[in-house]
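The structure follows.
Missing here is one protein chain; the remaining ones are kept as they sit in the complex.
Right after this comes subunit A.
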Amino acid sequence: MSYQLDYLEQLESEAIYILREVAGQFDRPALLFSGGKDSITLVHLALKAFRPGAFPFPLVHIDTGHNFPEALAFRDELVEKIGERLIVRKVADTIKKKGLKEKSGKLASRNALQTFTLLDTIEEFEFDACIGGARRDEEKARAKERIFSVRDEFGGWEPRKQRPELWNLYNGKINKGENVRVFPISNWTELDVWNYIKRENIELPAIYFSHEREILEYEGQLIAASEHIKLEASDIITRKRVRYRTVGDMTCTAAVESRAITLDEVIAEITATRISERGETRIDDRISEAAMEDRKINGYF
């Protein structure tokens, strides 16, 4: 007698296994929650891994201050509903406290600065493991990262010193001061996440579906008009029907034109698209060939 799990069941079971390994191997883990679909999926998986018990970790949101209001509202509702602890640390406070210099320019992203807040938060709460929703299909440096990714005292990733990861044996042993970033949905693709969201009927912030919004077209990308971007007299703002394929900061996430209002329609659009998720919507990756590798070496998640 046997039963063949389909691919989503296998991915789900692997992710639950990884979350339970975190619970078993670490004293002070945390789940990094951004309000995007990948971290919402992680919360759903954690419910499956630990209910009826409580999560063995708090949710941690590194708040850049550039969030979509819809994502923040969603975050608070979700936390309320599941009754778990949420820790919020603001990049604005780190900037003030440490006298960090903000980027200037039209899209002054705090994407790089959030690494400072993340590392301070890890230190403040002595987190030894941080669970994140990164996937290997997103980016080619991520394709090389382990599921248990050991970071040094400065949060840095050393690609050449990675531990071999064999079978399903994850080695999370570390010295004090170090920490491990854990990526339970490493082996999922963007489409896997969407198909899982559909199968499990997971709720998402409304901005993942078609809505009307004031948009600035800038270097071929659709940027939401907000107080976080510097508008000039020559900028033309138009109202467009858009949705978001990823949800990060308002300053570094672009929208796509879409009329998809249901999950099926979104999945159909993503299946048909010829442009990758990060390529279409992430302004922060377009800097250089090794943008992600460099940020990870510096402690980015």
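Observations on the structure shown:
Just so we're on the same page, a contact is a pair of C-beta atoms (placed from the backbone, for glycine too) under 8 Å apart; a residue touches a chain by one contact, two chains touch by 3 or more; residues count from 1.
What we mean here is this: contacts and distances are computed from a predicted model.
Look at the chain that isn't drawn here: its UniProt entry, checked against "Pyruvate dehydrogenase E1 component subunit alpha", "Hydrogenase expression/formation protein HypE", "sulfate adenylyltransferase" or "RsbT co-antagonist protein RsbR", names it "sulfate adenylyltransferase". Within the complete assembly, A:191 is the residue of A:191, A:206 or A:225 that touches the hidden chain.
Across the interface with the omitted chain, subunit A contributes residues 1-7, 9-13, 16-17, 20-21, 23-24, 48-54, 56, 136-137, 140-144, 150, 159-160, 162-169, 171, 173-175, 186-187, 189, 191-192, 273-276, 279-280, 289-290, 293.
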